[in-house]
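Report on the following structure.
This view holds just a subset of the chains, kept in their places.
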Amino acid sequence: MTSHDMKACIDECLTCYRTCLGMVSEHCLPAGGKHVEPEHVRLMLACAELCRTSAHMMLLGVAEHRQTCRACAEICEACAASCEAVGDMDTCVAECRRCAESCRAMAA
Amino acid sequence: MTSHDMKACIDECLTCYRTCLGMVSEHCLPAGGKHVEPEHVRLMLACAELCRTSAHMMLLGVAEHRQTCRACAEICEACAASCEAVGDMDTCVAECRRCAESCRAMAA
Amino acid sequence: MTSHDMKACIDECLTCYRTCLGMVSEHCLPAGGKHVEPEHVRLMLACAELCRTSAHMMLLGVAEHRQTCRACAEICEACAASCEAVGDMDTCVAECRRCAESCRAMAA
């Protein structure tokens, strides 16, 4: 049931989840300033949550993973844009973009 | 930030989460037969997960809660239909329909 | 399977989850200063996560809910202490204490 492409998308989602949650805790909170602006932190946390849930839907193998992957692609893009604006978050920008691309393909 | 309508939708999502997860464990698994058909159990688990995550997005207050609420409404309807087909799951059918309606309004 | 006491503990856990996650987003992040000190935000997020998971274990009805409830009581106490130290977080202090008490009883 879980195809090769879906396995790759689950990988991306869980990697993006780890990156966003780990960076908000280890990087943004200690850095302070623009890194703890409400909208930025909210997006990081929301991106982590939805990545985790998109992986969950694919692991369960329900058809509705398309909808969560589509929503996940959008929040990954929003999170990448926020990370770019804040600066000094290249790893997170790159990971969010990769996950967004993978989720868009899965939702298509 | 969290409006009255959003609070009500968070309530519905967390109630639907509890109902779906509790019923799959206490009702469907012991009942067996049609209650443990793969598609039914998967939908119950996926509905519980997405309800929980939609509440999470609203609690975080990110604009992207619309996308998760829209996806949540769809899986709640699919879960309600599956519960109706299985039978003897009236509470879950009713709760999924209520949550779907609330999430659709929130996504609009 | 789910006793009256367990239902009450699930209620407390989900209420504490909502309170911690909602307050970190709506109250701590906009307030800034001591409210966004790394340890405080981490504890709020960790408390929200473990409350949610303790409820999940009780809803599944597994015996290991005792261990998660015990861990949950500890992090709720730590979160309450952090909220007291930060100040202006009485609702969260009270909710974390209530949840800690309920989880301790469930773990006993």
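Think of it as A, B and C in the order they're written, each chain with its own count starting at 1.
In this text, a residue touches a chain if its C-beta (ideal position, glycine included) is under 8 Å from a C-beta of that chain, and two chains touch if they have at least 3 such contacts.
Nothing here was measured: the structure is a model prediction, and the numbers come from that model.
> Tell me, please, the full copy count of this complex, given that what is shown in place amounts to 3 chains.
4
Keep this in mind: only the chains that are shown with their structure count from here on.
> Roughly how many whole angstrom separate the Cα centroids of chain A and chain C?
It comes to 25 Å between the two C-alpha centres.
> Multi-chain contacts in chain A: which residues touch at least two other chains?
Where chain A meets two or more other chains at a single residue, that happens at 42, 45.
> Give the list of chain B residues in touch with chain C in this complex.
1-2, 10, 14, 18, 21-22, 25-26, 52, 55-56, 59-61
> What part of chain A is in contact with chain B in the complex they form?
42-43, 45-46, 49-50, 53, 56-57, 60-62, 64, 67-68, 70-71, 74-75, 78
> Name, in rising order, each residue of chain C that touches chain A in their complex.
Within the complex, chain C contacts chain A at residues 25, 29-30, 32, 36-38, 41-42, 45.
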